[in-house]
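A protein chain is absent from this complex, but the other protein chains hold their places.
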Amino acid sequence: MTAYIEILMMLLILFDMALLGVSRLRTCITVSSLQGMLLGVFTVFGHTHGITLRILLIAAATFLLKGFVFPRLLRRSIREANAGNELEPYVGYSMSVIAGLVMLGAALWLGARLPLSSAIGIPLVVPAALTTFFTGLFLIIARKNALTQCLGYIILENGIYVIGVAAVVEIPVLVELGILLDASVAVLVMGVAIYHINREFDHIETDRLDTLKG
Amino acid sequence: MQYTEIALWAALAAPLCIGLLCTILPTARIALGVMCGCVLATALAGFFAIGAVYTSGTVFIASSWLFLDPLSAYHYGVLLLVFCLSSAYAWVYFSQELRAGHLDRRQGRLFAGLWCEACAAMTLVLLSNNLGIMWVGIEATTLVTAFLICIQVSRQSVEAMWKYIIICSVGMAFAFMGTLLIAASAKGLDLASHDALLWTVLRENAQRLDPRLIKAAFIFLLVGYGTKAGLAPMHSWLPDAHTQAPSPVSALFSGFLLSTAMYCIMRYMPVIEAATGNAGWAQRLMIGFGLFSLLIAAVFIASQKNLKRFLAYSSIEHIGIIALGLGIGGLGVFAALFHTLNHAVCKTLAFFAAGRLGQLFGTYDLREIQGALHRSPVWGAGLFLAILALIGVAPFSLFMSEFFILKAAIGKELFLVAALLLIGLGTVFICALGYLLPLCWEGAPREKSEPGRFVTGEAFLVYIPLTALLVLGLWMPEPLQSVLQKAAHIISGAAAATSLAGIRP
Partner (left out) sequence: MQLSAFTNLAFGMVCAPLLQGIINRTKALIAGRTGQPLLQTYHDIYKNLRKGAVYSTTTSWLFRAGPIVGLATALIALAVVPANGCAAPLAFTGDLLLFAYVLGLGRFFTVLAALDTGSSFEGMGASREVFFSALAEPALLLGLATVARKTGTLSLTELIAVTSVNSPELVLVLAALLIVFLCENARIPFDDPTTHLELTMIHEVMVLDHSGPDFGFIQYGAALKAWVLGSLIIGILLPAFENSWPLSLVSLLGGMFGLAVLVGLIESGMARLRLLRVPQLLVAAGALSVFAFMLVLR
């Protein structure tokens, strides 16, 4: 069982690397949906509290939301905003992958220091979660396209979710709050916000949102 | 006790429901009126509950997931005060907007609904004992206020809203991670799982929490809630949001939304301090962030061209001062809490005046708004005195609270901190005066434009806050002092040095 969870975590990190290195937005969305499905599977097996109805519901919700609903909404936004590829991000793709490796190193170092690892029992979980967290943060900071920033936010949430499931899944409501955060922010607010941005500006390149300065 | 509980539930539920109702009312005016009524009713229920807390002690409801203790009661009082003033101002401001045709029915109803929901969300934050629910409340305020910013849609307001959403959502994600880590650190305590996130429980058992996890958690929490509070370097959403939002919303933001986020940090501080062995680790972080915010704000204030943006940076400065006071501890905590009240009152007044003057002049550009005192004596004087109070001129109460913080810093022999505080305050003082004098006096009105139409009694929106600031600056009423002492006691966990004897100038 430990070996399978390790493989899941390695896949999670590989998906993060893929997200950093790929420029096509649709491919990124597909990778993020695969990551969401992986998280659904992880929810069932990634902790020591057994399989209860609540856990199964959370797993199903995560699987559906992150695997299908969010990608669908993002693809629809792409269609409406006519965005396609990322054009010249602040940090190039090869540099992003290298930055991802640095973040992985930092996550491994941090994971060894936080006593969470011993509580969870599988040493790769916390570093993988932190890598996902940092990857999401990096995508938000280093990319110009508003949709990629949205995607970065979803990835950020994935990282937090992994830690939530692994460490504190027994506390009622907490992990559900995380999912709710994802749903509310990524879907409702950003979707509507991108709609407004697109309508007002005819583009969704956030580096061109620069009328307010100083 | 039962009445208090009913009052608290009413205070929570009323804005929530009436907000939804406001979105379906027939006209914007009616919606605004219902909104004002709702806020007034909530305020009555709220002050009743606050009074009960200070006479009989902490009130718990909803199986201890919600509570009202002296600290949250104090903040709740400030919240209600700010909301009442701002709602009255919103009525005045939007009456003018409706007359000028800048506000249509949909926007008016949306505004009223979101305003009430914002009140409900902030009440939830203040009332929650469960740290997860507290986080939900702040998240809800982010979502609601984001749409309040772009009520009047334009390029700049959409851009401001986007920055706000992205930056504050990332901040909220950080805060959520911090909450998870706090919950994880409580695992070793073998608490019942539905108790694990309760602040009261964590506070009692704080010494047994894992210090490494707690430190990591606090860093995430400070960055997360600090983003919402406007601490530098996470403050970049703040100037844009304040500038682009309509003035009542700006007043609400600066008046209380920032303080709500600071309240959350205040809640965590005693837990962190106890868990790390009272070594002052969290306090040093707070001092660092506070000084950084103060100095950044001072630098940016030097080059402002927009009145509301200037006021926004002033908010960052004052939030930095509050954080600094919290970090210094002792008398500093008392002063920080006092400063919360003073800043709330003063900043709302400043934004009220800025908003009305903006409507009169048609712009917020500092080079265009000249001779405000000629144009509108009441609001011009209001702006003038408000900005004077903000930069710390005696005898207004902001001077007193800043003086206490300085005294606390010197008392704890943090001389570098005191020096940096003085430098920051001095820079802001000089730059602000440079803007202020032309703003109020220079230049006769270029053309005799029609005097603005005023709603009856809107001058009270200037008189009431000014009077409060003057009175508090000269005399600290005994009830207020005991309220502040009780609240400070919760944060610092020991008797804060609050003796005021011999400090009066």
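Should a chain be cited, it is by its letter among A and B, assigned in written order, with residues numbered from 1 in that chain.
Definition applied: a contact is a pair of C-beta atoms (placed from the backbone, for glycine too) under 8 Å apart; a residue touches a chain by one contact, two chains touch by 3 or more.
Bear in mind the structure is a predicted one, so any value in this text is a computation, not a measurement.
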Contacts of the hidden chain among displayed chains: A
Residue, one of A:34, A:64, A:97 or A:183, that touches the chain absent here: A:97
Contact residue for the chain not shown (choose from A:13, A:166 or A:181): A:13
Sole contact to the chain not displayed, among A:64, A:108 or A:179: A:108
In subunit A, positions touching the absent partner: 6-7, 10, 13-14, 17, 21, 93-94, 97-98, 100-101, 104-105, 108, 112, 123-124
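Just so it is clear, only the chains that are shown with their structure count from here on.
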Distance from the mean Cα position of subunit B to that of subunit A, given in whole angstrom: 32
Residues of subunit A defined as touching subunit B within the complex: 113-116, 119, 133, 137, 140, 146, 149, 153, 156-157, 160, 163-164, 167-168, 170-174, 177-178, 180-181, 184-185, 188-190, 193, 196-197, 200-201, 206, 209, 211-212, 214
Touch list for subunit B against partner subunit A, complex: 132, 135-136, 139, 143, 146, 150, 153-156, 158-163, 165-166, 169-170, 172-173, 176-177, 179-181, 183-184, 187, 193-194, 196-197, 210, 212-213, 216, 239-240, 243-244, 300, 303-305, 309
